[in-house]
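The other protein chains are all here in position, but one chain of the complex has been omitted.
Naming follows writing order (A and B), and every chain is counted from residue 1.
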Amino acid sequence: MSDSPAVAIHGEAHGEAHGAAHNPALLHHFAEPQQQRDAASLGMWIFLATEVMFFGGLFCAYLIYRRWYFEDFGAASKSINATLGATNTAVLICSSLTVVLAIWAAQTSRRALLIGSLVLTMLFGVAFLGIKGVEYKEKFEEHHVPGASFSFDRVPIPRHPDQYANPQHAQIFFSLYFIMTGLHALHMIIGLGIFTWLLIMAWKGRFTPEYYTPLEMGGLYWHFVDIVWIYLFPLLYLIDRHP
Amino acid sequence: MSDHSKSSPLKMYFSVWAALLVGTIITYKAAFLELGRFNAAVALTIATVKALLVALFFMHIRGAHEKLLKLVVISTIFFLILLLALSMADYGTRLWS
Partner (left out) sequence: MATPSGPQGERENYLNKHYGVGSWLLTTDHKRIALLYLISITFFFFIGGFFALLIRLELLTPAGDLVQADSYNKLFTMHGMVMVFFFLIPSIPAVLGNFLVPMMIGARDLAFPRINLLSWYLYIIGGVMMMHCMLTGGVDTGWTFYTPFSTAFTNTKIVEAGLAIFVAGFSSILTGLNFVVTIHRMRAPGMTWSRLPLFIWAHYATSIIQILGTPVIAITIVLVAVERTLHLGIFDPKLGGDPLLFQHLFWFYSHPAVYIMILPSMGIVSEIIACFSRKRIFGYSFVALSSIAIAVFGFLVWAHHMFVAGISVYAALIFSLLSYAVAVPSAVKVFNWTATLYKGSIRYDAPMLYAFGFLGLFTIGGLTGLFLACLGIDVHVTDTYFVVAHFHYIMVGGALMGYLGGMHFWWPKISGRLYPEGWARLAALIVFIGFNLTFFPQFILGYVGMPRRYYQYPQEFQVLNVLSTAGATVLGVGYLLPMIYFLWSMRYGKPAPDNPWNAAGLEWKTPSPPTTFNFEEEPVVTWEAYNYEEIDAHSDIRPDEEAPSVG
């Protein structure tokens, strides 16, 4: 209908780049790369804000029932393997370190370090999920998974060995435990997906000291998942541990 | 962002990492001590310090070249606290009457 050269109509934003031949990663509606980077990082932080509120609902539920069923939560928490939890915390912290190393490597054009750090991050992530799996298996064998076969009979309350925890209330703890850690694990799996993609991009040499926004965004997400765990660990694993 | 190039941030990254690991060990050990009602307080304080370390240094909130990102973080925490605090306004006072 017009004499302009045929433009692909699939609507890909960067397919319609106009103006001078600038950075190919710069999308058409941004004036300059800095604006695009700032938009991406603000967008990511706002996304993390939604994630905080998403987990916030669960923390709210936890807080209320922890106060209501204080002793039962203690007894239930004590049955979880805290050593595995602590190990997992360490694993995640190490993975966060490799994430910042990957970004630094991209900033300084160290390709081997970049790819190595990404691979290490993913290995730590997989290790975390593996340890989590062991933990879930233990719970399953102890019949601590909420549902028909749940049993928490005659488990003494910390500091009151003559009293038993209420199985119903303990089941609420385990419900929250599985939902919170499960949702966290789901985020880890999504994170692994993101990092697989980042690894492919890095392998293809897409990241330069000028352009590494996807790495930064993926890193922010990964660190956020780490922070959630930093709170889940003491709240779920470490209450009423002392004799 | 890229203005870190003049000095390598590696030392900072590794010290934060070490601090986080130490924090984890302290949390873990402290949980087995009898601190009465301070057990939870200690655990949550250390967790908050760790979260701050990650946010400030690994997520670069500290070096952010504008205040907006800090505002996003602070207002998110504010609304999270609203959710928790106003819920507790109900749960905390239900038995008063």
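We take it that contacts are C-beta pairs under 8 Å (C-beta built on N, C-alpha and C of every residue); 3 or more make two chains touch, one makes a residue touch a chain.
The shown structure was predicted, so the numbers you read here are calculated from the model rather than taken from an experiment.
Undergrad: For the chain omitted from this view, which of the shown chains does it touch?
TA: Per the contact definition above, the missing chain touches A, B.
Undergrad: For chain A, which positions touch the chain that isn't shown here?
TA: Listed in rising order, the touching residues are 1-2, 7, 9-13, 27-31, 35, 38-39, 42-43, 46-47, 49-58, 60-61, 64-65, 68-69, 146-148, 166, 168-169, 171-172, 175-176, 179, 183.
Undergrad: On chain B, what residues meet the omitted chain?
TA: Against the missing chain, chain B presents residues 68, 76, 79, 82-83, 86-87, 89-97.
Here, only the chains that are shown with their structure count from here on.
Undergrad: CA centre of chain A versus CA centre of chain B: separation in Å?
TA: 16
Undergrad: Along chain A, where are the residues that touch chain B in the complex?
TA: 37-38, 41-42, 45-46, 48-49, 52-53, 56-57, 59-60, 63-64, 67-68, 82, 86, 89-90, 93-94, 96-97, 99-101, 104, 107-108, 209-210, 216, 219-220, 223-224, 226-227, 230-231, 233-235, 238-243
Undergrad: Sort out for me which residues of chain B touch chain A in the complex.
TA: 1-2, 4-5, 8-10, 13-14, 16-17, 20-21, 24-25, 27-28, 31-35, 39-40, 43-44, 46-47, 50-51, 54-55, 58-59, 66, 68-69, 72-73, 75-77, 79-80, 83-84, 87-88, 91
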